[in-house]
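Heads up, one of the protein chains got dropped from this complex, but the rest are sitting where they should.
The letters A, B and C name the chains in turn, as written, and every chain counts its residues from 1.
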Amino acid sequence: MALSAFFNHPEAAVNAYYALHSLQHRGQEAAGILVGRTVTNGHGPCRKFAIHKNNGLVLEVFKDPVLLTHTLAGDVAIAHNRYSTTGASGKLENIQPFFMNYREGNFGLAHNGNLTNTRVLREELKDLGTIFQTTTDSELILHLIARSGAKDQIGQVRDALRTVRGAYSLAMMSDTALIAARDPNGIRPLAIGRIKRADDEWAYMVASETCAFDIVGAEYIRDVQPNEIVIIDAHTITTGEIRSVSIVDDPPVPTHCIFEYIYFSRPDSKIFEENVDRVRRKLGKKLAHESPVQPEPGRKVTVINVPDSSNTATLGYASENQKMGNATKYQIGLIRSHYVGRTFIQPGQDNREMKVKVKFNTVKGVLKDRRVVVVDDSIVRGTTSQALVKLIRGAEPKEVHLRITSPPITHPCKYGMDFPSKGELIANQHGCDVKKIGEALGVDSLEYLSIDKLLESVPHVNSEGKPIGYCTACFTGNYPVPIDEIAERQVANDD
Amino acid sequence: MALSAFFNHPEAAVNAYYALHSLQHRGQEAAGILVGRTVTNGHGPCRKFAIHKNNGLVLEVFKDPVLLTHTLAGDVAIAHNRYSTTGASGKLENIQPFFMNYREGNFGLAHNGNLTNTRVLREELKDLGTIFQTTTDSELILHLIARSGAKDQIGQVRDALRTVRGAYSLAMMSDTALIAARDPNGIRPLAIGRIKRADDEWAYMVASETCAFDIVGAEYIRDVQPNEIVIIDAHTITTGEIRSVSIVDDPPVPTHCIFEYIYFSRPDSKIFEENVDRVRRKLGKKLAHESPVQPEPGRKVTVINVPDSSNTATLGYASENQKMGNATKYQIGLIRSHYVGRTFIQPGQDNREMKVKVKFNTVKGVLKDRRVVVVDDSIVRGTTSQALVKLIRGAEPKEVHLRITSPPITHPCKYGMDFPSKGELIANQHGCDVKKIGEALGVDSLEYLSIDKLLESVPHVNSEGKPIGYCTACFTGNYPVPIDEIAERQVANDD
Amino acid sequence: MALSAFFNHPEAAVNAYYALHSLQHRGQEAAGILVGRTVTNGHGPCRKFAIHKNNGLVLEVFKDPVLLTHTLAGDVAIAHNRYSTTGASGKLENIQPFFMNYREGNFGLAHNGNLTNTRVLREELKDLGTIFQTTTDSELILHLIARSGAKDQIGQVRDALRTVRGAYSLAMMSDTALIAARDPNGIRPLAIGRIKRADDEWAYMVASETCAFDIVGAEYIRDVQPNEIVIIDAHTITTGEIRSVSIVDDPPVPTHCIFEYIYFSRPDSKIFEENVDRVRRKLGKKLAHESPVQPEPGRKVTVINVPDSSNTATLGYASENQKMGNATKYQIGLIRSHYVGRTFIQPGQDNREMKVKVKFNTVKGVLKDRRVVVVDDSIVRGTTSQALVKLIRGAEPKEVHLRITSPPITHPCKYGMDFPSKGELIANQHGCDVKKIGEALGVDSLEYLSIDKLLESVPHVNSEGKPIGYCTACFTGNYPVPIDEIAERQVANDD
Partner (left out) sequence: MALSAFFNHPEAAVNAYYALHSLQHRGQEAAGILVGRTVTNGHGPCRKFAIHKNNGLVLEVFKDPVLLTHTLAGDVAIAHNRYSTTGASGKLENIQPFFMNYREGNFGLAHNGNLTNTRVLREELKDLGTIFQTTTDSELILHLIARSGAKDQIGQVRDALRTVRGAYSLAMMSDTALIAARDPNGIRPLAIGRIKRADDEWAYMVASETCAFDIVGAEYIRDVQPNEIVIIDAHTITTGEIRSVSIVDDPPVPTHCIFEYIYFSRPDSKIFEENVDRVRRKLGKKLAHESPVQPEPGRKVTVINVPDSSNTATLGYASENQKMGNATKYQIGLIRSHYVGRTFIQPGQDNREMKVKVKFNTVKGVLKDRRVVVVDDSIVRGTTSQALVKLIRGAEPKEVHLRITSPPITHPCKYGMDFPSKGELIANQHGCDVKKIGEALGVDSLEYLSIDKLLESVPHVNSEGKPIGYCTACFTGNYPVPIDEIAERQVANDD
């Protein structure tokens, strides 16, 4: 999932559209933009809300240009890309952003992450006469805000966030402000930027990744900090100051999702204050150090990437392997099609293989008769890797060695990453026996990066010199935030 | 607006689709079907809900056949046609049916009518921490049900309906039952029917008009009575008994919407226990009696209908005018196109006139040089009548006399009919001076039916011998249910 | 099929759109508009062509408003509604208008009717090296024009039309003129009109029926005569004169399609110089004269129409039946839905019955316990009549008498009407035994109009006092133009 929000920009929706597009990799299932247009009526200034959301890629959902320029005209916007983490995908009512009208006025919310005490809270609220119109954990936050006894809106938001647990990066829009927040553990990323408008005034934005700043010409200011609620409003525009309050009083050491660095974020983004591509290059190097591949006599070993997810890490692997004395050649052995959309239909029988063939092809001259090292970022179910190895074998390499820049995934994510159940993870199917996994994939050798080397590749203090940690639950089963129940998000209405 | 619901039918959604189609005249803006599929899980039998709704005609919204046969597979369904009564039309979140998950489980609702104490209730609920995700009055009912302290669900529904005021015919779907209800005044219609299934078991249905029974082969049982909540559930299937509870303890004499007979219902429906076409024929006769048109010497007067809304009434008018000694010929002087859809685009400048031309054409041979009487059901803004008279004048009749089978509309409807504000009603623009209105429309004479004759045309006792009355507020300003405020439905979020 | 064309109108495509809409009843399968925009390039004035055509109703095919106002901007247009007369329906390349670039420049054509010597001509042309890109007979005319040795374009058109046989009403567009033509027998209609433009200049149009003139505000000038080619060009604009040449030298007495009067044309049109509704009323009267229905003692006989195809004829029948001493009441016993589009899906099993139910419903109070006479225009396969009778029986009339305002259809049309093969015509299935047909349809009595009375109902001299005749082949098998072969239109490419 991804979110983005804009404040004080005359073309808020157009910017949100571009931002969502740049964050498309974080969620291809659905997209939505909620805008507020500041107007003055009899009771003083207020904000008219308009929303459009639907299943599909950003460019499909907003393909009617009238939407962005007319229907969604406004100066404030919050926007969301949905990534299916539950079976209830496709349900229109579950697409974000959400909005409500409550005691304080209108209010919108976009949520990236996954809460972990939803069921208990939901039951408690239902006992109090609350109705739920979606099956998402995000709706819960709205109810908690509306039910808070706090006098001001920020207090209400803080009350709500003190009640929920789990992972959340949030963008919220009230009648007067853009409010952003991040859970005390800071599991998902969220950054603040600003855009100089044509009239030299500043517009502000938040986004899941900084690549969204680049596409709209914004400059990065800082991250929303773990445990922080930031308020961007008229005061911010006048003074440049971004007000901020804490969520809990004694926050833990943050535990950022390390998988954001491994796979999920774009390499051109800065995440948790560090460039993603820098981490990926390190992951490749550490992996080569741990698990090099030696050349055959007289021939360099051929190292190839899986475009585009392992591009940078492969460069790191290749250079380090070379440095270790193994004659190494980085090659482009796989070509990725530019035309594979979400809606690609695949008539015909053998779907899994065809899915890979439609996306990738081999460069035969590069692979034939070679000792080939394929560097990839991770293995989840293993089905794609299997098909990919088969495709590569079709180009008749001498050997295929697979190197993965992360440890074996053995546990599902509870904080918003779309992993399958334990039983479907290939590592668990083979008792975490790397050799057996390699055999199942059809490679001559398989090596994963160790958890130690993984942790060596990422920063451990932030820009203020404070210590930071990482969530590695998918590799270790150590969940930093308690989980109340399993499959939480689907408590109602669903099949 | 229209609603329909089915219980214990293996193809509930298919039937709902046909029913909505037959009720399309009551709402062309949006349509939705919510189905429940009874399944058994670990906790016993429960009902899985699935919904599809969108802007458009029924045949557009459900044009993908997979929807009805797969997505919406189920044995219970509630369905709704939306008719824009507010400016917030087009908003997806406002399309019915609505559903919620609350303390008692899943619950769906379709509402026909308009509540009149919404604003106060909404404010009260908001003060208690309730959030509103739509701008409809119908959502309010859901909150009231969920907040009721009553122990059983029917008690909760009754609590809620005792709290709201105004016009409502409701179909509700819980995990175990289909619940239907009608406000104490019985303003909007709602009837109960049953269908014999192939296996000789009975399925039950409710619908706004009985024409929906005909299309699916159901037989009419009886009306949901004013002030009645009926429960159709497993008990009904087993015993044939439809349980019933009252809403308020001392209900008023019902005040049915008389405009349903004049215009809104289909002539092939039975409404408020009376055939609509029978009333319409009487309206025509009474009007001829009050305002006949004499022939010119030696030539019959030509009486024409405005297809198809005044077809039956025109027959009544023509026969009575003849009976009064005026040589009269009923003729088809206007042809209506079968191909005018909701989405008809009208490029070019003079839109109002073109709208009429695209829909109607004159039969010149019938009108030329004749004294023509045009019988129509009602005049609201007058713009369509104006254009129609101009069209008829193009066929060169000698004279055009307009006869309307209802009194002048002078007040907006507060109970769900989509009339404009007082100032836009043509009758008010001319101080209810019929002569001036006729001049504005361009006719040689104009006459309306009197309110007395109107009331003479409709039944005044029901099938049980009890007295019934009518809401004539649009003609008289006498609103039978108090109105708290104006423009009630649009309290939030809207532009 | 229907065609329409405009010359010298700045919004030619917008007008063509409205004209096609008013002619929609003549063809619901596909629609197309070809426009010419007069421009001046280096070589003098020429005409840029643009075209849009697709399967669907006019309002679907042209639903993007940019099409009419921008893509199809121009001052000349020819337009066509397609009505499937062959199995090759749905093929985009077969949708009209067609256009070609040939020796004389650009040329477009729209054709209403059916040629009867296609196969021989097509083989001859293929032997000369001609290629066919469609499976229509209309393409043949283009090839014949291009291959003509005549010096001027009108001569080329005449050469081509002297070569083909059968039924054709044509609108053609060259770089300088709008050319219209009608076959020597004048089987299909075609009329000429003119529109006064805002600047007082005249625009000209032709159309299959005069109802197309009404919708765009044109006045009827005259019919294109059988055997006539008319040329509307700059000369016409300057002088008001419409030049004209004959096709063959010794034309036969015209044989107009009598079925146009019975069913195909709109009642508000003038066809073959006579008002359609006038003929229909006569048909109803003659039928009552031949086959009256007597009332039961003390009760009027109830006469109902099948909306909207038999509306006018039923009025004629009812008044004549009354005049013959039978107490008769014209009633509205069937209601037709306004919302049945071409694309109506019909989930569920019993399709034929559902098709009728979705379109029609009975008014029970009018039919119950009555002797009912249903007046309809014609019976082709009988399946719709059967389902309709069953529907009417559901309203529990005492008796159902079916009266048809045309003779039994016993032969397929070779000139463009979409009738099925001989064996599928219900009349042939029962050896033209009217009693047996009535039994098959489930009525108490069935009567058809006799061929003699049919011919008595239509004019036999035209406005110039010349004799005219009618094609009655579908009732008699007397085909006025020789037929070379069967299933002519489908000579290639088709399944």
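The rule is simple: a residue touches a chain if its C-beta (ideal position, glycine included) is under 8 Å from a C-beta of that chain, and two chains touch if they have at least 3 such contacts.
Keep in mind it's a predicted model, so treat the numbers as computed, not measured.
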Displayed partners of the chain not shown (whole complex): A, C
Of A:P65, A:G149 or A:G465, the residue in touch with the unshown chain: A:P65
Hidden partner chain, touching residue among A:K48, A:R162, A:K357 or A:K422: A:K357
Residue touching the undisplayed chain, where the options are A:Y17, A:F98, A:F132 or A:Y204: A:Y17
Residue, one of A:E29, A:D214 or A:D376, that touches the chain absent here: A:D214
Sole contact to the chain not displayed, among C:R103, C:R299 or C:K466: C:R103
Residues of subunit C in contact with the chain not shown: 37, 48-51, 92-93, 98-103, 106, 126-127, 129-133, 135, 142-143, 146-148, 491-495
Residues from subunit A at the interface with the omitted partner, ascending: 11, 14, 17-18, 21-22, 24-25, 28, 57-59, 62-63, 65, 68-69, 211, 214-215, 266-268, 275, 277-278, 307-308, 311-312, 315, 330-332, 335-341, 343-345, 347-348, 354, 357-358, 361-366, 394
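Here is the rule we use: only the chains that are shown with their structure count from here on.
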Topology of the chain contact graph, where touching chains are joined (line, ring, star, complete, other): line
Centroid-based (C-alpha) most distant chain relative to subunit A: C
Length of the line joining the C-alpha centres of subunit B and subunit C, rounded to whole Å: 37
Euclidean distance of C-alpha centroids - subunit A vs subunit C, Å: 61
Junction residues of subunit C, two or more chains touched: none
